[in-house]
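Beneath this line is the structure, given in structure tokens, with notes to follow.
Missing here is one protein chain; the remaining ones are kept as they sit in the complex.
A and B label the chains in the order they appear, each numbered from 1.
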Amino acid sequence: MTLLNMENPVFVVYVIAAAIMVLKIMLQGWMTVFRMLKSNSGLVSPEDLQKGLINKDPRPEQLEVNDYVDRSRRMHRNDLENIPGFLTAGLLFVVVDPALWLAQVLMYGFVAVRGSHFIAYATRQSHEIRATFYTIGSLIVIYMAAHVLWQALQ
Amino acid sequence: MTLLNMENPVFVVYVIAAAIMVLKIMLQGWMTVFRMLKSNSGLVSPEDLQKGLINKDPRPEQLEVNDYVDRSRRMHRNDLENIPGFLTAGLLFVVVDPALWLAQVLMYGFVAVRGSHFIAYATRQSHEIRATFYTIGSLIVIYMAAHVLWQALQ
Partner (left out) sequence: MTLLNMENPVFVVYVIAAAIMVLKIMLQGWMTVFRMLKSNSGLVSPEDLQKGLINKDPRPEQLEVNDYVDRSRRMHRNDLENIPGFLTAGLLFVVVDPALWLAQVLMYGFVAVRGSHFIAYATRQSHEIRATFYTIGSLIVIYMAAHVLWQALQ
């Protein structure tokens, strides 16, 4: 018997949460592109100073770090530090067959706090607010991984 | 019934594409190692300035950023921003049972554009060329995740 199919409601919860988090990662890349184009700065490769469609008026200072663009890259890095762990821990969590309500609370909860973390970071909220959302998301992944490990070692 | 087995031709397409992309990520690490050793620079930790097999003639400027080595690290970061999203979205895509031709176009297409992105970045092609391959790859992952989400919410 396998639990990894769409007839298992817990797996459907995972599929929904995981698809949203993949979209989150990919769209963060587009936020960086948007901010790079809008501010006409925050480039990272020397060859990007060539004149072209993307860069009509090249200037050397376009390679300097710019908080407006770098903020989106930091948000992306924070995603990469948290979301791939969720994607794997969530899949393993389905396999140990948890209660549906628990999967819903943890997985939709993760989606909600990462969305809140995004808003807090983008709008430059205080470190305390950002840290709160980070903490809840991180604890959810840690709980799922520990629960899975416990079950697998029985 | 599960779709995650080697009798499902769509899953085999995913397994081939995913295995190639994992190799791509891992080999990018070796490109950084090769460039670090070849240029004898681009180190990142203070203790790497100790004399040893890897570093026979330590100099403080080996810790400075060097585009030759840093380019490979940027390529790696770009991989990490795109490939884990593909690995998860692709697995979920198999689970919603798409047409084989569609899976082939999207997954082998992703492998092809990431290979092209690698060549464009390594050979310092213009921002426009690199951005084109990035865009196609990103849209493939976004399409797969959105398709999965749509199916799961039915």
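Here is the rule we use: contacts are C-beta pairs under 8 Å (C-beta built on N, C-alpha and C of every residue); 3 or more make two chains touch, one makes a residue touch a chain.
Please read all numbers here as calculations on a predicted model, not as lab measurements.
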item	value
Residue touching the undisplayed chain, where the options are B:20, B:112, B:131 or B:146	B:20
Touching residues on subunit B - with respect to the absent chain	2, 4-7, 11-12, 15-16, 18-20, 22-23, 25-30, 33, 43-48, 50, 52-55, 76, 80, 83-84, 87
Positions on subunit A where the hidden chain makes contact	1-4, 67, 71, 74, 80-82, 84-85, 88-89, 92, 95-96, 121, 124-128, 131, 134, 138, 141-142, 145-146, 148-149, 152-153
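As a working rule, only the chains that are shown with their structure count from here on.
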item	value
Where subunit A and subunit B are represented by their mean Cα positions, the distance between them in whole Å	17
